[in-house]
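All protein chains of the complex are present and in place, except for one that has been dropped.
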Amino acid sequence: MNLEGILAQATAMVVALVVAPLLTGWVNVCRAWLQGRSAPPLLQPFRALHKLFWKESVIAHGATPLFRLAPYVIFGCMLLASMIVPTLSTNLPLAPAADAIALVGLFALARVFISLAAMDIGTAFGSMGARREMLVGFLAEPAFLMVLFTASLLSDSTSLATIVTTLGHREFTILPSLALAGVAFVMVSLAENARVPVDNPATHLELTMIHEALVLEYSGRHLALLEWAAALKLFVYSCAGLALFFPWGVAQANHRTALALALPALIAKLAIGGFLLALIETVMAKMRIFRVPEFLATAFLLGVLALLVHQLLGA
Amino acid sequence: MDVIVLLLAIPLAGGAILWTWGERESAPEVNSAFSLVTLVVACWLTAMVIEGGPILGFYEQFFVDSLNVFLITLTAFVGFTTSLFSRPYMRTERDRGRMTGPRLRLYHSMYQVFTFTMLLALTTNNMGILWVAMEAATLATVLLVSVYRTAASLEAAWKYFILCGVGIAQALFGTILLYFAAERVLGREGNALLWTHLDLVKGELQPAIMSLAFVFLLVGYGTKVGLVPLHNWLPDAHAEGPTPISAVLSGLLLNVALYSIVRCKVLADGALGSHFAGNMMMGFGLLSVVVAAFFLSRQRDIKRMFAYSSIEHMGLMTFAFGMGGPIANFAALLHMTVHSLVKSAIFFAVGHAVQKAGTQVMEDIRGLLKVSPRVGWGLMIGTLAILGMPPFGVFASEFLILTTAMREHAWATPILLLALGVAFAAIFARVQPMVFGDTGHPRLTHQPALTPVFIHLGFAFMLGLWIPPYLAAWYEQAARLLR
Amino acid sequence: MGGYGTQIVNLFAATLLLIAFAMLAQRRIVALIHLFALQGLALVGSTVTVAWVTGQHHLYYSAAITFALKVVILPYILHRLIRRLNVKWDIETLLNIPTMMLVGIVLVVFAFNLAIPISEFSTSMARGTLGIALACVLLSFLMMITRSKAVPQVIGFLAMENGLFFAATSATYGMPMVVELGIALDVLVGMVILGVFLFQIREQFDSLDIRHLESLRDD
Partner (left out) sequence: MIGSLLTIDAVLIVVAAWIVVGLAGIAAVRYPGFVAHGLFPLSAALSAALCGIALAALPGTPETAILAIGLPGLPFHLRLDALSSFFLFLVGIASAGISIFSAGYFRRGEGTPAGVMCMQYHVFLAAMAMVIVSDDAYAFMVCWESMALSSYFLVTTNHRIPEIQRAGYLYLLIAHIGAIAILLCFGVLQANTGDYTFANMRAQHLAPFWASCAFLLALFGFGAKAGVLPLHVWLPEAHPAAPSPVSALMSGVMLKTAIYGMLRVTFDLVSTPIWWWGVVALSLGLATAFFGVVFAAAQVDMKRLLAYSSIENIGLIVMAFGLAIVFRAYGMRSLAALAMTALLFHCINHALFKSLLFLGTGSVLHATNERSLGKLGGLMRFMPWVAWTALAGVIAAAGLPPSNGFASEWLLLQGFLFTGALPNPYLKMLVPLFAGGLVLVAALAAYVMVKFFGVIFLGRPREERLEQAQDAGRLERLGLAWLTAGCILLGLFPAAVIEAIDPIAFSLLGQGLAQGGRVGDWLMLAPVSAERASYSAPLVFALIVAIVLTTFLAVRRFYHGRVRRAAAWDCGTPFQTARMQDTAEGFGQPIRQIFEPFFRMRRELPSPADERPRYRVTIEDPMWAAIFVRIAAIIEWISGVVGTLQRGRISIYLLYSFVTLVALLLLTQA
């Protein structure tokens, strides 16, 4: 692990921490534009985080240590995830620590912790949120893994770095399996990041909410950490998607120049991605919670289909 | 004084003496004493045979080789332990007024006479006397089956008498045919029915006659073994008679009847030179195992159920003997031993359980472990042993039988295993709730004798894990006698 | 002389078979007992003849035993029984008489076919008789099956013994003496026990109809 490696890793981390809230903010901005509202400033998420960190955190009676531990663990998982996904460079020293499967594992860990924390207080909302979160999770995870499998079969490896390298180095061809996988991925990431049509981050309507129900009991710094973690999650997903489907521009080696070139590329791609996300959220309607399994099952099937298509056509 | 004659004289004398004072308070002890002496003499005889080889006694009328000597010991042993068991059992029966003085007298004397007939059948060298002894055994036990004088017991005894009588008559015809075949070779002297002589010349016996003779003998003695479809007397007699009698019927009589068939099979095989006899026995055996297994699941009466299980195991042995060959014969002999030990042990436990509950209906017997754990464990372990659960001897013999069957008649193995599975399900489903659970049964007036139960089970356990070398050698010797 | 002997024995054999058929057809118990005694007599006759012709002396003893047992004692016991139990009539058989006759004929044919190859080997003077003996046994068996009352069943049982005994004497000039004695003893004891039984059954069900004895069943 040389100095450049450390540098690359550090930049990746910092970029993640900084860009993630920006991405969330950017999506909100775009959505406001598309809905013809006046947009909040791009840095609004930072302000929110700052405010929350200053607030004292109110914890319900009888909350166990688990409740207070959870936000940190979740934040940790998301940050780690953002450190192993090749955002700027594929040559990250920490990347070998976890491959695609482990990445999904990390998300699952975070999910389990937040669900447990939500059940800890023992309110109706908490357990409802936990149930729905796990419901979404147990369908979304396999779908996501199927997508990753398709990619890893293409590159005969599950390590994200290798996947990105191989995908990035081949000349541009339309791969039907990747196309299918792409659709599945979009559906999954909508669900995983509590976006319309699965969840609506901007509502507290108890019948529909999932993520908000989970964090209902949190306040102050804990809530801040959770929000930040959510932003990181969106960021990681987006980066993973970009790495899988648009792997161009990611630096293969840790030259400062390459990194310097990679950053604007990433920003650009994220901006486009964020806009598309906002577009989807605007044109689609929130679906009933009972429909979510069907939605995700479709994603799962698409993933499997992608896998089969790959086996069949070898492409 | 000939040991064999002594062996026969003791139970006979016992029968006579107990006939005169069998209702006394001390009669059970006297009964056990006679059985004990018989056992001692039997062991002495066994020792002689082990050292000196086969013994011919009393003008060649008696013949003891390694095949029957172990049956003799087994008979004497089970006879003794059963007499031990019957002491508290009969006392309790008397307290409950089911046994009166005369009945006790009949019981004790007939018990000894029955032992005598068994030993006679085993020791005799004369096929005719063998028949006489078997018939006598029926006569000795038939009155005991009906000793309670209930309608059911009368019916059972009547069926026992008529069916076994008719059966045994067939056996007599078989014996006559045997004699008819033999006298042409051995001449008209009395020794034309002596097994030793027949065994020497069996090659020259007339096949056509011998095949007929064997059929009659098989049907005749098979009735006593309880082979399906000649078995119908067996469950009734077991269920309705006093439990010690059920124990000796299952533990001894069936064995001896099978023993006679095996003796005849040796001759038939020698004469026919084909596997005719063996196939016939295998057919009967298989049929018995399967049918009995399916009967088991219809039983409500506990003794009746275990009677059917006896039929099943007898069928298994018959099948094994039918297969022939050293391993199968070995296994069959082993199974014979273990089955009489375990089954009589079960009947001991059942006897006390029934006395506790005051009924033989299984639905009404519950929670034995609670009132008297030893009876409960005895019944439970005995049942598991008889169902072929390791590490009990029954599993060892069944393992040998099944594996031999796989080798020689693979088609039969799944059938046997299916039947064993069904039997397991049926029996265990009924025994478990009897042993477990809660109950309000009273205690017994007399301390139940469970030592015999655990002695028997202990032996069965040992035979499952370790067969003493001399015992094994002995079995192998016997198995070789049967080819 | 041997020739005559053979003919006489065959004659007796024929008589036995005839009587067996008669018993099969007979309805009245008393007559049944008489027939049984008669059969015993024929048996004694044939035994004596065989003994006389072949000079097998022990056959005289067994003839004597047979006479005592099957012509005198057993019929006497049976008579006393039915008088004490006053059962005179045995109307119904489970199978009607003509059918039984037909079945009986079939059985006889069957028995003869079985016996023919065997009797070739017979060194004795009466070769054909083994078949007849077998036929008698089977007929008595049929009788036991078809009778629905205790006493006739017992008689059928005894008749079967007769057939066996006849087979023993005629085919093989009798079993060894020990065996014969044993058999005789068994038969005697068996009769006594039967008597006891009949009384027990009687006092239990106040009838000797064995259709009362059908309570122990598994269906």
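Note that the chains take the letters A, B and C in the order they are written out, and that residue 1 is the start of every chain.
Heads up, the rule we're going with is that a contact is a pair of C-beta atoms (placed from the backbone, for glycine too) under 8 Å apart; a residue touches a chain by one contact, two chains touch by 3 or more.
On a predicted model such as this, the values are computed, not experimentally measured, just so you know.
Taking every chain of the complex into account, the absent chain touches A, B, C.
Screening B:Arg91, B:Lys159, B:His339 or B:His456 against the full complex identifies B:Lys159 as the residue touching the chain left out.
Annotation: of A:Leu7, A:Ala32 or A:Leu135, A:Leu135 touches the absent chain (contact as defined above). Which of A:Val58, A:Ala202 or A:Met284 touches the hidden chain is settled by the complete complex: it is A:Val58.
Residues of chain C in touch with the missing chain: 94, 110, 113-114, 138, 141-142, 144-148, 210-211, 213-219. Take chain B: the residues that touch the chain left off the picture are 158-159, 162-163, 166-167, 170, 211-212, 215-216, 218-219, 223, 228-230, 232-233, 235, 276, 280, 291, 294-298, 327, 369, 384, 387, 389-391, 395-396, 399-400, 402-404, 406-407, 413-414, 417, 420-422, 424-425, 428-429, 432-433, 436-438, 464-467, 469, 472, 476.
Even with one chain removed from view, chain A keeps its contact list with that chain: residues 53-54, 56-62, 64, 66, 69, 72-73, 75-77, 79-80, 83, 94, 96-99, 101-102, 105-106, 108-109, 111-112, 115-116, 119-128, 130-132, 134-135, 137-139, 141-142, 145-146, 149, 152-153, 156-159, 162, 206, 216-217, 220-221, 225, 290, 293, 300, 303-304, 307-308, 311-312.
Here is the rule we go by: only the chains that are shown with their structure count from here on.
Taken as a contact graph, the chains fit none of the simple arrangements: neither line, ring, star nor complete graph. Compare each chain's C-alpha centroid with the centroid of every protein C-alpha atom shown, and the nearest one belongs to B.
As a whole-number value, the distance joining the C-alpha centres of chain A and chain B reads 79 Å. Chain centres here are Cα averages; for chain A and chain C they lie 102 Å apart.
Residue positions of chain A touching 2 or more other chains: there are none. Chain contacts: chain C has no residue touching two or more partner chains. Looking at the complex, you find that chain C touches chain B at residues 56, 114, 117-118, 121-123, 130, 134, 137, 141, 144, 150, 153, 157, 160-161, 164, 167-168, 171-173, 175-179, 182-183, 185-186, 189-190, 193-194, 196-197, 200-201, 204-205, 210, 212-216, 218. Note for the complex: chain B touches chain C at residues 61, 126, 128-129, 131-132, 135-136, 139, 142-143, 146, 149, 151-152, 154-159, 161-162, 165-166, 169, 172-173, 175-177, 179-181, 183-184, 188, 190, 192-193, 206, 208-209, 212, 235-236, 239-240, 295, 298-299.
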